[in-house]
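Presented below is the structure to which this report refers.
One protein chain omitted, others in place.
Chain IDs A and B follow the sequence of writing; residue 1 opens each chain.
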Amino acid sequence: MKKKLLKFSFNKALFLIWLIIFFGIAIKSPSFLTAPYIINVMLRNIVEIGMVALPMTLIIITGGIDLSVGNTMILSAMLGGIAYTRWGTAAAILVTLLTGAACGLLNGIIIAKAKISAMVTTLATMYLFLGLARGISKGDSIYSYGFAEFLGNISISGLPIQIWLYIILAVIFTLLLGKSIFGRKLYGIGLNINATKYSGVNTDRMLILIYTLCGIICAIAAFIFLGRFTSVKYDAGTSFNLKVITIVVLGGTSIMGGVGDMKGTILGTLIIATLNSGLTVMNIPIDVQTIVQGIVLIIALIACAVVTERSKKKRIIKVDTGEGIKSETA
Amino acid sequence: MKAKELMKKVVGGTLVAAMAITMLAGCVSKTEAPKADTKTEDSGSKDSNDDGDMTVAMLPKFKGENYFDACKTGAQEAADELGITLLYDGPSQDQATNQKQVDILEGWIAQGVNVIVVSPNDPTAIAPTLKKAQDAGIKVVTFDADAQEDSRDIFVNQITAESAAKGLLDGAANDLKDKGYGDSKTANIALVSSSGTDANQKAWEDAINALLKTDDYKFMQIKNPETDVYYPGTDETKVNSECATLIGRMGEGEDKIQAAIGLSSMATPALGAQYQSASSKPDAKVVSMTGLATPNALKTYIKDDENPLNAGVLWNCMDLGYLAVQTAYQLSEGTITPESTSIDAGRLGAKDIVDAQCVLGDALVFDASNVDEFDY
Partner (left out) sequence: MNEKKKKASFLTTEFYLAIFLVVVLLLLGVLAKDFYSINNMMSLLNTFSYILISAIGMNMIIITSNIDVSTGALISVVCLFTAALGKAGVPFAGLLPAAMLMGAALSTLNGLFITKMKIPAIVATLATTQIFQGVLPLLVEGSIYDLPQSFTWLAFEAKIFGIIPASVLICLIVTVIALIFMKYSKFSKKIYAIGNNANGARLAGVNVNRTVVITYAIAGALFGISAIIIATAGQRVTNTMGTGLEMTFIAAVVLGGTSTAGGSGKIIGTVIGAFILAMIAPAINYLGISPNWSDAVKGAIIIISVVVSGAKYLKKKRVIPAEKLAKAGGEAS
């Protein structure tokens, strides 16, 4: 009960922050508060990052991290684009998804089976995927094709298709983390991997599964990214990685694992989206935008640290009540 | 119970304070922004939607390097002359990607600026966004590098690829001939480009390759395009380290490289600097270096007799920025259209427009005798 109140207040605070930023910008700059701008610029520009932040939340809740998501996305987009020029659309879709899944699977296997820390593993695969994308494309751009353009640019009943996709995925992931046994197990892994393991959860398989899932979502984001920008170059994903993590952390998920929820991530996505596009519309140079983002992140971190401090005490209580364990062994 | 209440209040209070700070931060940066942007916006760009005040938005490939800084100076000069507002923003040097440019463009399109002047990082990839701008009634001018022809109204070209290539190769060839190379003694050359997708560098590279096949230049050759054409991108540290590797490969002999040509304004100074810092310098009497760069960036190397970097090639960057803004203004005013055949570009006089391309002029070759005459 208490925990719920506290959680609620953090998310509510995030929501308030978002409202204040949103309307602050809207007052300053009227051209911001128009439906086309909000839909076509603010929301569309964040979709890929927001989408990847969903599985990233799962990974961070287990105490892991994935520094290679941006590069996975670019590599899948590239191989897909190359496959398209050779064998057509169906092959392109298949290759993109398979590449994403394979990248995630590789991360998952190394992390779960070889017991290498997630940060080291994904740091190495970041170089590997970046390097593969660079080597295969020889540094050239890969251009988009029909299917990617469809996903990147078409609107259905007023909303671009990628926003629909994001909403669907967001709902699925919220349910997956918040309402399923699978989700409970993830928290378990984040809180205490050994206890979870000995209570009968196949933690290795769970880890491999979520990293692979993350790879697949990266591949879906790859279509949209390629479609929206009409081309990708090997280095396009480099700053993407940290942006995704920023959003998840901003949403109150603890990098130590075990704490966090999907609603926070979604709110984090909205805040960053609003800041990005809002500051652009106010003609604030990109550099200053980075500072503002940094400050917002710091504030969220401090606020989150306070909340986590509290909930850490609750953690013990929660395990004592047996609620967590019951659902895990079920 | 009370402790808990208190805690909740503390958390709440922290967050409220946090929000306040956030907004404050936002406001602070708002007031700082125009200053940071070197007084570009002092005429109140926030009213840019007003029809009476024309706003020209200029987007370089990246910010923070002499070349585009010089373009901006010229652009500002034109804007002041014409009494219009100039917005200037671009990606930082390490993020000179199409994605960043598109993000900035979308912001400008939403505000409804009058003209967009852009130097694209990727000509094809930026096209859909530029078309979107055109659909919104914004005129699009490309400068420095072109985009797809149907996505812009006019391209302000600093130099044709052929004359750029010729200028660069002449610089190298003359120097090499002085050093005893020629038809009887061939020379290997290496190029330091920027990135593989850059329209200019690609066009120049192609033009150089074409010229190398002609009689005048055939004593020079690119032996292995895989390793002898470098693509270090725009990151200063990376450019430096790849140039250092290249300098290490220079010297006399068939498996060495005798001439290095920098194709970007970052690469050429890096070649000069890395030669300077090399431990056992390849003999300046047998090797040669040249390339594109602003005179200021090369001054010391050119004046140094020990350094084989003897000449640089460029066009007048300030004039390029000036011409781009002039073109943008007149295009928006309706004084010229893409079909026009000439433009009266203020202090530059009349310039020809051919096939919706406005060419600034020929290459400017500078060496020890005249490098001090330029200041950018």
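Here is the rule we use: a residue touches a chain if its C-beta (ideal position, glycine included) is under 8 Å from a C-beta of that chain, and two chains touch if they have at least 3 such contacts.
Since the model is a prediction, treat every value here as computed from it, not as a measurement.
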{"item": "Which of B:273, B:289 or B:336 contacts the chain that the document leaves out", "value": "B:273"}
{"item": "Selected residue (touches chain absent from view) among A:76, A:144, A:231 or A:246", "value": "A:246"}
{"item": "Of B:231, B:315, B:329 or B:366, the one touching the omitted chain in the full complex", "value": "B:231"}
{"item": "Touch list for subunit A against the chain that is not drawn", "value": "63, 65, 110, 114-117, 119-121, 123-132, 134-135, 137-139, 190, 192-194, 197, 203, 238, 242, 245-246, 249, 254-257, 285, 287-295, 297-298, 301-302, 305, 308-309, 312"}
{"item": "Contact set of subunit B toward the excluded chain (per top definition)", "value": "32, 36, 38, 63-66, 68-69, 92-94, 224, 226-227, 230-232, 235-237, 240-242, 244-245, 247-249, 255-256, 269-270, 272-274, 276-282, 296-297, 299-300"}
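The definition used in the following text is that only the chains that are shown with their structure count from here on.
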{"item": "Inter-chain centre distance, subunit A versus subunit B - centres from mean C-alpha coordinates, in Å", "value": "34"}
{"item": "For the subunit B and subunit A complex, residues of the former touching the latter", "value": "4, 7-8, 10-12, 14-15, 18-19, 21-23, 25-26, 29-30, 32-33, 36-37, 41, 45-46, 49, 87, 89-92, 95, 97-100, 102-104, 106-107, 110-112, 122, 124-125, 127-128, 195-197, 231, 233"}
{"item": "Subunit A to subunit B touching residues, read off their complex", "value": "2, 5-6, 9-10, 13, 16-17, 20-21, 24-25, 28-32, 34, 36-37, 40-41, 45, 138-141, 143, 153, 229-231, 233, 235-236, 239, 276-277, 279-288, 291-292, 295-296, 299-300, 302-303, 306-307, 310"}
